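Only a single protein chain was left out; the remaining protein chains are all shown in position.
After this line comes chain A, so read on.
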Amino acid sequence: MSAFHLAQINTARLRAPLDDPSMAEFVAGLTLMNELADRSPGFVWRLAGDDGDGTIAAPADPSRIYTLSVWESPAHLRAYAYQSQHLDYLRRRREWFHPNGPEAALVLWWLPAGEIPTLDESIARLDRLRADGPTPEAFTFRDVFPAPASVAR
């Protein structure tokens, strides 16, 4: 068991409020995708969210949502996100979300196993990636940094 786990936060801007009929398929999928995540190999933890649906609305902008989760490794998260039923859901994202433009919408970072990330800390990681590009403290699937070596205390 590694001493570090992989945290991820991703964000999207909704085309319509979650109770709008145009968002019904996205909302229906949330439960399925959360259940799929919960039983996926390497899943550690996710933020249940405002309505228990896994999404958290930004305080200043209700159309901006986040999902936040922790995994044993990048390979585990990749298998869930891109090698499962979740990919078809992701493929349809333009039906429900505005494009992100050049702003990073997903960030990865390592945290000691057993720790749980806070929403504020996680949004700060996203800001850090946007400001500095990929670093060991905030990176993407295209530039994965290895877990820190365990330091003797």
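Simple rule for what comes next: a residue touches a chain if its C-beta (ideal position, glycine included) is under 8 Å from a C-beta of that chain, and two chains touch if they have at least 3 such contacts; residues count from 1.
Criterion: contacts and distances are computed from a predicted model.
The chain not displayed here is annotated in its UniProt record as "Transcriptional regulator", chosen from "TIGR03915 family putative DNA repair protein", "Transcriptional regulator", "ABC transporter substrate-binding protein" or "FAD-dependent tricarballylate dehydrogenase TcuA".
Taking the complete complex into account, A:Q83 is the one of A:S2, A:T31, A:Q83 or A:T135 that touches the chain left out. For chain A, the residues touching the chain absent from view are 79, 81-88, 90-91, 93-94, 97-102, 141-142.
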